[in-house]
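The complex appears here minus one protein chain, its other protein chains still in place.
Which chain is which? They are A, B and C, in the order written, and residues in each are numbered from 1.
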Amino acid sequence: MTGQEIVFVPLGVVAVGAALLVVTTKQMVHAALWLVVTLGALAGMYLVLTAEFVAWVQVLIYVGAVVVLLLFGIMLTRAPIGRSADLDSGNRWIALAVAVATAALLVTVVVQGFRTAYVPLKPGGGSAEAMGAGVFRTWVLPFEVLSVLLLAALIGAIVLSRSDIGPGPDPGSDTGPGSGGGSRRKGDG
Amino acid sequence: MHILYPLVVAALLFSIGVYGVLARRNAILVLMSVELMLNSVNLNLVTFDVWLRDRLHGGQVLTLFTIVIAAAEIGLGLAIVLLVFRNRESIDVDRLRALAESDAEPPADSVVERQGPAGQGDQVAVSSRRAPQ
Amino acid sequence: MILLAMLAVPLAGALLLLVPGLRQNRLHGTVVSGITLILALAAALAFDHGNPRMQLEVDRAWAPAIGLRFHLGVDGISLPLVVLTALLTFLCFLYLLRHPAAGGASPALLTALLLVLEVGMLGTFVALDLVLFFVFFEVVLIPMYVVIAVWGGPGRRAAAYKFILYTLLGSGVLLVGLLLVGVNAGTLDMVELAARHGEGLSRGMQITAFLLIGLGLAVKAPMWPLHTWLPDAHTEAPTVGSVLLAGVLLKMGTYGLVRLALPLAPEGAEFWAPWLGLLAVIGIIYGALACLAQSDLKRMIAFSSVGHMGFVLLGIATLTPVGVNAALFGNIAHGLITGLLFFLAGAIKERYGTGDLDELGGGMLAKAPRLAAILTFACVASLGLPGLAGFWGEMLALLGAYQPGAGLPRETFVTFMVFGGLGAVLTAAYFLRMLAKITHGTPADGPVVAGVTRHEYAAWVPLITLTIVIGLWPKLILDLTSAPVRALLGGG
Partner (left out) sequence: MIALASLTVLSPFIAAVVGMLLGLRLSRLLETRGVPGHRVLRNGPAVIAVVASALATLFALIVAVTLWLDPGPREGTLTLIPTGTLPIAVGLQVDGLAAVVGLMVCCVALAVQVYSIAYLAEDPRYSSYAAFVSLFTSAMLLVVFAGDLLLLYVGWEVMGVCSYFLIGHHWEDRANSRAAVKAFLVTRTGDVGFLFGIFVLGVGAGTFQIDEVLRRVGDLPDTTVLAATLLLLAGVAGKSAQFPLHTWLPDAMAGPTPISALIHAATMVAAGIYVVARLYPAFLAAPTALAVLGVMAAISMLGAALAALAQSDLKRVLAYSTISQLAYMAAGLAVGTRSGAVFHLLTHGAFKALLFLAAGCVIYVTGSNLLRDYGGLREAMPITFWSMTIGFAALVGLPPVSGFFSKDAIIEAALHAESGIPGPVATIVYLTLLVTVAVTAAYATRAWLMTFFGTARTAFTPREAPRLMSWPVGILAVPTAILGFFGLGASELRPHLGSAALSLLLAGAGGYGAYAVWRRDPALDPARVLGPVRTTFERGFHVDDVYDRVVVAPVRALARAVVGVDDRVIDRAVESSAGVTRAFGGLLRRPQNGNPQTYLTGLLAGMAVIVLAVVIFV
């Protein structure tokens, strides 16, 4: 076992364990926090894999933004702080079966397919410089398209979360027509 | 480094995400599970990028894009969740049954009759029926 | 070629109704069906009566990739039915000229539907390719469904649903059976398949195929206990719908049995014949008893069809030339007579506003003597009086049952014959009961009933004449059918 592996394996264990807690914990806020751990561990793994820039973006966006957003969502939906009993739906056991099957399948396939493959790790492959060059040279067009997509998502999120706009003839009934209009606009974007 | 380590971790994360999506009731938890799945994919992308020694760094760039899109997705997703919450007072995925047909057993020849209430908007009918629960 | 024209003319006639100017033409349907009738008669004239083979054949590739051919032809078995179909359709149009079907929808639509119906009916009788047969068999369903559902009585929707779902179910089974035969025998050509007499199909395959094909066709025939769509459809259908339904559509089932099931799967036929005979006899007795207790005229005639088709099926079940002859004769006779009966029932309903025997009261012979006289004639013909068309089919079917084909249990069939005979008595009983109920007695006071109109005469007199002519001279039909039937059953 190489040094990298010695670092990588604990990170992986942490990531998987925290992910398991995300999907099993009885408290919603804890779930969000365990998610932070998972994502953080993933960032560590990226580092081990020499993808420094990705690792930092992971920390910034995921840990910084997404999880915060999720926490906001938890609060806005007035989710109970503390233990709640009914976070799992009725088909938990089926879900478990499917998940285990998926895991078994994926792991088997992966193991069979890459039994002898080794990753040559050389530092610098994922540096900010390399990334910047890649994004702004080779991948500049997808990058621009992505920015438009983000704009659309921005507008969509605004339209969706605001209740006072929409084509509904009766602004008083904010239910059916409002959501109908919103979803239509999202489709346009 | 043996490539199996990251790949197995990614596979497990993905499966855990699957479990979360299928088993969790709260829409926000479902979103979190989706994030897990996305991340497992990201991990794969990065791993293969490194393994293949891609000079264009397609895997890593795509990972960046995915992260960005995931952020946008979570934003939109949460907006939708909030909208649903506002309308239904609940974000329990398994209680949002608007996709189902109305439970009333359709009588053989009542096509015309059934069109009456449906015209007023299915969601209203459903939500008003759901509200007391 | 003449057959092709016979199919093309009504189809073109139906399509022409898309032209706006022609829609107002009331004579359109009559003219088109008249031309078709002339073509059918021309086919009958061009037909070589001494020749038991297929004649006037048209054989084109249709879908060569799967071996489908557009193969048409007539022989002695189908020719009478073709003429009957063309005649009945023409008479229906004649009748419609003066007595349009009640209902808001446009008459042009009815004309178009009936013409398409005619294409399907004629096509079924002249098709010589299994899939082509099935296609025409199905073409009939939709127009009839619409006719019932749009121009029918108060319960028309349920009746129409029942009709189409029931018969579609039968068609599905039929298709499976046809494909089973076609795939296993390697050809879809009916002439070739008939000539093989089941060679190349294992016994088990034949039994399955006969069961499937028979079931599919029995729904249409209809055989007891698959008959329940019939009374409803007849009761609700408009007059012309009932006439064509009883006059031609039911025949497609029995014709199919003779044309497809018997020659394609002879061993299967032998296996199933006693069962077919049993159900046929039950149908005879059951239909007659049901008629005895009916109070609605149209419903009664519908159940009488069950009984009459029972005789036809019994004839087929005997697997003898005489039985199959009886079936074909019975087909024609039933088409003529029951067609007439439904015309009459429609006329009565139109005049009295009801088809209920009790509400009709008595004394029709005093109130509307000619109508009642024709009704009496039709009933007497239907109950199988010798000298009229209805007799020969029944008599020959019973004769066939007395001497069933080799390999069939004789005692069983003799029992069937006895019960069939009882059914004949019951048939007489219910017709006479109905006649006594509505034509005899003193009439209740009420509005004067209109006499028989000229258009009604025009529609009915050919049927009456043919009933008498065929009844007095059965050779006309038996000469035609005997030779091909013998060939069909594998005799010399």
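Observations on the structure shown:
Quick note on the criterion: contacts are C-beta pairs under 8 Å (C-beta built on N, C-alpha and C of every residue); 3 or more make two chains touch, one makes a residue touch a chain.
This is a predicted model, so every value here is computed, not measured.
Touch, as defined at the top, links the missing chain to these shown chains in the whole complex: A, B, C. Only one of the listed residues, C:L96, C:I164, C:L344 or C:V380, touches the absent chain: C:V380.
Annotation: of A:T38, A:Q58, A:T77 or A:T102, A:T102 touches the absent chain (contact as defined above). Listed residues C:T30, C:T439 or C:T467: the one in touch with the omitted chain is C:T439.
Those residues of chain B that touch the chain absent from the view are 18, 21-22, 93-94, 96-101, 105, 108. Although one chain is not drawn, its touching partners on chain C can still be listed: residues 162, 165-166, 225, 227-229, 286, 289-294, 320-326, 362-363, 365-366, 373, 380, 385-387, 391, 395-396, 398-400, 402-403, 417-418, 421-422, 424-426, 428-429, 432-433, 436, 439-442, 474-475, 478-479, 482, 485-486.
Touching the omitted chain from chain A are residues 89, 91, 94-95, 97-98, 101-102, 105, 108-109.
As a convention for this text, only the chains that are shown with their structure count from here on.
Among all pairs of chains, A-B has the largest number of C-beta pairs in contact. Chain C has its Cα centroid 60 Å from the Cα centroid of chain B. Within the complex formed with chain A, the residues of chain B that make contact are 1-9, 11-29, 31-33, 35-36, 39, 42-43, 46-47, 49-51, 53, 56-58, 60-61, 63-65, 67-76, 78-83, 85-87, 91-94, 121-124, 127. Contacts from chain A toward chain B in the complex involve residues 2, 4-5, 8-9, 12, 15-16, 19-20, 22-23, 28, 31-32, 35, 38-39, 42, 45-46, 48-51, 53-54, 57-58, 61-62, 65-66, 69-70, 72-74, 76-77, 79, 86-92, 94-96, 98-100, 102-103, 106-107, 110-111, 114-115, 117-121, 125-126, 130-131, 134-135, 138-139, 142-143, 146, 149-150, 153-154, 156-158, 160-161, 163, 173-177, 179, 182, 186.
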